[in-house]
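One structure, pasted below without further comment.
What you see is the complex with one protein chain gone and the rest in place.
Letters A and B mark the chains as written, and numbering starts fresh at 1 in each.
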Amino acid sequence: MEMTFSVKNLQAYFDKNYVLKNINLEIPRRAVTAIIGPSGCGKSTLLRCLNRMNDLSADFKMDGQVLLDGGDIYRTKTNVTDLRRRVGMVFQKPNPFPKSIYDNVAYGLKIQGERNIRKLKEAVRQSLQGAALWDEVKDALHRSALQLSGGQQQRLCIARTMAVEPEVVLFDEPCSALDPIATRKIEDLIVSLKGKYTIVVVTHNMQQARRIADYVAFLHWGELIEFGESRQVFENSREQMTRDYINGTFG
Amino acid sequence: MLARQAEYWIEAGLFLAALVSVLVTVGIVGVLMVETWQFFAEVSVVEFVTGTRWTPLFVNKHFGALPLFAGTFLTSAIAMGVAVPMGLLSAMYISEYLSEGWRAWVKPGLEILAAVPTVVYGYFALLIVTPFLQRIVPGLSGFNALSPGLVMGIMIMPIVSSLSEDALHAVPTSLREGAYALGATRWQVVTSVLVPAALSGIVSSFLLGAARAIGETMIVAIAAGMQPVLTLDPLGPIQTVTAYIVQVSLGDTPVGTIEYKTIFAVGMSLFLVTFLLNIVGYFMRNKFREIYD
Partner (left out) sequence: MTRRVMDKVGPALGLLAVVGGLVVLLVLIGRAVIDSWGVVDWQFLTSFPSRNAEKAGILSAWVGSGWVLAVTGMLAVPLGIATGIYLEEYARDNWLTKFLEINIANLAGVPSVVYGILGLGLFVRALAMGRSVLAGGATLALLVLPMVILAARESLRAVPASVREASYALGATRWQTTWNQVLPAAGPGILTGVILAMSRAVGETAPLVMIGALTYVAFLPTNPLDSFTVLPIQIFNWVSRPQKAFLANAAGGVVVLLGLTLLMNSVAIVLRQRFHKHLRW
């Protein structure tokens, strides 16, 4: 199995608090990897290390390496904005821009300098189709994105991310703010995307991880306890702690 | 109970104090209206609003206020031409590029510009800025609209900057993160997401700044001249509405004459324009707060 990300000896801390301790992890290409674990154990921080979103926090520091296709993304020479185009992110609470649906999806391309209207329109259409939202909004592209329902907004954010043609898409608890029906749609969408993208999903919902993930990483208190194929981790975990977590002994 | 009675009277007293603010507005409108009404009994509104000669203090009286309006417009436009870009750019910088520690000092620091007495700015404009500009701008006369306009711009810049910065800072972090995650550079996040999202707050800062420029008196009274001329040429002397009001007050105009009443007529137009700008600016700022609070 080819690996997209190779995380080596990653330590992360905010001010003096260690949030991630010595993480060694490989993310397989074009598969869905779920990161699970109890609240506050560092899942989101780990995810945000993969596209350097943690850089936005003033007191964030890290040691170790995060290799994307062999290159360390924390090297000083790295072009961070380019990295974030290659590694997209969908957030917990949908955060569409207060602009039209069209402008939201086109945004990523426009900021890279794309001016050709035809190309933009085509990209918007393809992305909205890929996010299973096109049929619902194709006649209302110039309406404000804020008028969509929560589930639709989240699919819009996914479309927006896909428009810049990333290699990896990171999902940070993408369904926790959505109702069950919307959740189901997003989950189906994520599974359908893995043919094109490498996907990493942070979730605190184990059933969700079971439903959509090919691989599972279990994080506890900033340490990687176990990583493996989804079936193996859920039915036959190597570590006792994993078993305890899955059985709901703690959570 | 005595305490309960006392509480009632205290609240009534405080309410009356608050009512004074209403009385002030009533007073302003009342004083202006009475004399303005009498003024327009003698002078036609049409002449006032469209006439191009303003000579109420001469023997041959004309009451066309357009030159005064033009003078106010010219100096205010120059001022806004300075204050808007400087204010907005500084707001963008302060809200996105300064840490909380720096921001806490820089924001009040800019307020110094607004704290300088306007007569001092007038002195600066007439005796320092004008001579300086005369060396680089050919044809600039001793009294002109350019110099006080530029100085006013610097004085007003903190208004635009502070209110715009409040608006930018209030845009939720989730929008910033969404933009960064798509690979936007920091400046792109500011210009393409934050400024549009904060637009009503930013525009309200422009309106309030404009109202301030229009109502400014001493800087123009000292440095712009006292010649009501209908022109858009910033290099020569003009007279603003506010400078005219001061000019008449300095003289010995007897109460009740038509010259005396001109103060109130132009004062009324000044009040109406700034009132409009202030009210629209106030509601735009509140509408912005509703969206993001």
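Quick note on the criterion: contacts are C-beta pairs under 8 Å (C-beta built on N, C-alpha and C of every residue); 3 or more make two chains touch, one makes a residue touch a chain.
A quick note: this is a predicted structure, and the numbers were derived from the prediction, not measured.
Within the entire complex, contacts from the absent chain reach the displayed chains A, B. Touching the missing chain, out of B:M92, B:L194 or B:M284, is residue B:M92.
Shown as candidates are B:T25, B:S141 or B:T257; the residue that touches the absent chain is B:T25. For the options B:P56, B:G122 or B:G201, the residue in contact with the chain missing from this view is B:G122. Residue B:I112 is the one among B:V46, B:I112 or B:I136 that touches the chain not shown. Residues of subunit A that touch the chain left out of view are 111-113. The set of subunit B residues touching the chain not shown comprises 3-4, 6-7, 10-11, 13-15, 17-18, 20-22, 24-25, 27-28, 31-32, 34-35, 85-87, 89-90, 92-94, 96-97, 106, 108-110, 112-113, 115-120, 122-124, 126-129, 154, 157-158, 161, 185-188, 190-191, 208, 211-212, 214-218, 221-222, 242, 245-246, 249-250, 255, 263-264, 267, 270-271, 274-275, 277-279, 281-282.
Here is the rule we use: only the chains that are shown with their structure count from here on.
Centroids of subunit A and subunit B (each the mean of its C-alpha atoms) stand 49 Å apart.
Listed in rising order, the residues of subunit B touching subunit A in the complex are 99, 172, 174-185, 188, 192-193, 196-197. Against subunit B, the residues of subunit A that register as touching in their complex are 51, 53, 56, 58, 81-85, 88-89, 91, 93, 95-99, 107-108, 110-112, 157, 160-161, 164.
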